[in-house]
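One structure below.
All protein chains but one are shown at their positions in the complex.
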Amino acid sequence: MDVIDPNARIADLVGLLYVLSNIFDGKTDLYRLEKEMEVDIDDLMPIVYTASNLGLVNAESGDISIAEKGIEYIKSGMFQRKNIIKSSLTKIEPFNTAISMNSFSIDDLLDRLKENGVQTFNNPDGSHDLEVILIEWGMYSKLLKKTDDGFEVIS
Amino acid sequence: MEAKLKNESVNRVILEAEHIDFSYDNGYKVFENINIEAETGKFIAIIGPSGIGKSTLLRILGGFLKPDSGKIKLMGKQLYEPTPEVALIHQSIVTFPWMTAEENVMLSMKTKNMSRNEMVEKAKVSLSRVGLEGFEDLYPKEMSGGMRQRVAIARAFAANPHVFLMDEPFAHLDELTAEGLRQDIYNILFSGETPLKSVIMVSHNLTEVLELADEIYILNNIPASIIGRVEVTMQRPRNPRSDEFNSNLDMLYGYLTPPRNKR
Partner (left out) sequence: MNELLLIILGVLATAIQVIILVILSIISGWFLAYASIKSKIFENIYIIFIEIFESVPVITFFPVVLIIFITRIGGPLGTQLATDFLVFTAVVWNIWMGEYQAFKTVPNEMVEVTQNSRFGLFSKLRYLYIPFSIPRIAANLFPSVSDGFFYITVSEVFTVGVHSYQTFGVGSVLDTFVADANLHAVYLTLLILGIVIVCVILILREFSRYAVSKYTLDTDAPILKRGRLNIKETTRIFAAISKNPLSRLSRYYKYRENERHEEKYEKKEKKKKYYRYGYGAIAILLLILILYESVSLVLSVKIDEWYTLFNGTGYLLYSLGYDYLRVLTILLISMVIAIFLGYYLAVHKRAEFFGIPVIQALSSYPAPIYFPFLFILTEPYIIGVFGGFTNELYVLFLGFVSTFYYVLYAFWMGVKAMPGEYWEITKNLKLGFFKKMRKVILPSTFPYLISGISSTINSAWGGLMIGEYWPDIYGTHSLEIHTGLMKTIDLATANGNIALAAWGSLIFGIIVAVYSVVFTRRMMDVAQEKYVAEEGVYSS
């Protein structure tokens, strides 16, 4: 199941895509990326998984390369970038489930995710992680808006 | 004709430090004869070894600290105290946890003669400029560091500043996050939709400085003075692995490590 990693942030995504396209001409080994950026796997992998799930990079067998969509992202302005994220989010969790629920509270979404077999948020910090992800990715890309007791999909 | 030129040159320089001397209360002299000029459209960076007083210098430039002698001028007028027109962006992310994003942004308009509605409107505009439309009612606690940094920048923007003073704004972040924020913030700062004319950033990250700056001042010695001023003419986006970048980097290190016989 494709999931947004709880530790992945928009700023990391911009950083990753920028570094890939600008420093590595679009393609490199992950270890080189790690060395160049002086980050460790805790810093690096969440955004690599997430960017890959969003279809912005291709990562496999220790290689990483920027995808068409990633290049488009880098070249776009803020508005278009948000649109790219928004359209990419719909296929991955927790947003896939969130969209099916339309309007929900964090707890309801947590329960539904569990039912759907998404284990990422099934831990003591899960509720907080989920909220951060919904805000960081969902609200930022204007897929979601906040309501009094949770979130709602913007139609 | 001559008068007009002179006038133009006055307008081109937004913020200016003239012959700044500064000591701590205990008599320890920090700066001697510092001169800096920030021109319209320029991203200025100040570098120097840790402990040299970069943050102190930034606060003198913003009117937060008074120099022992010398002047700070904002568009030709002497600056005696902090003003919203010269906005300080901190190293640590400063948002007020008890206020929503919108209230945080409205903070910088409280002392202006504006109605509440105007302020709310302006805050919305400021927030959307940094990409946070829809975030008005969120508290900083609900946001990631990157988002909070945007709130802090939106707050500074809301006061229509001419100059941003940035105190190592990316120092606490890991390199990937910092890289992303640098790009984002650079784009936001120079989107041309604001009265912002210049940015002065202090940093100890030479790569970061070379990536962003148009002009670099190098601070060294005790008491500190400007030992070099470098124009960076590389095209953007700048690739830190390019030869040009590396030779620039090499030159900066040259300033920080003067020839042995000089010392």
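Chains here go by letter, A and B, matching the order in which they are written, and residues are numbered from 1 within each.
The definition used in the following text is that a contact is a pair of C-beta atoms (placed from the backbone, for glycine too) under 8 Å apart; a residue touches a chain by one contact, two chains touch by 3 or more.
It should be emphasised that the depicted structure is a prediction, and the values quoted were computed from it without experimental measurement.
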{"item": "Option touching the unshown chain, where B:Val94, B:Met114 or B:Met234 are the choices", "value": "B:Val94"}
{"item": "From B:His19, B:Lys71, B:His172 or B:Arg236, residue that would touch the chain that is not displayed", "value": "B:His172"}
{"item": "Residues of chain B in contact with the chain not shown", "value": "24-26, 28, 49-56, 58-59, 62, 64-65, 81-84, 86-88, 90-94, 96-99, 107-111, 139, 141, 144-146, 148, 155-156, 159, 171-175, 177-178, 204-206, 220-222, 253, 256-257, 263"}
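The working rule: only the chains that are shown with their structure count from here on.
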{"item": "Separation of mean Cα positions, chain B and chain A [Å, integer]", "value": "30"}
{"item": "Complex contacts: residues of chain B adjacent to chain A", "value": "131-135, 137-138, 142-147, 173-181, 183-184, 187, 237, 239-241"}
{"item": "Residues of chain A defined as touching chain B within the complex", "value": "9-16, 18-19, 22-23, 36-39, 43-44, 47, 78, 82, 131-132, 135-136, 139-140, 142, 145-146"}
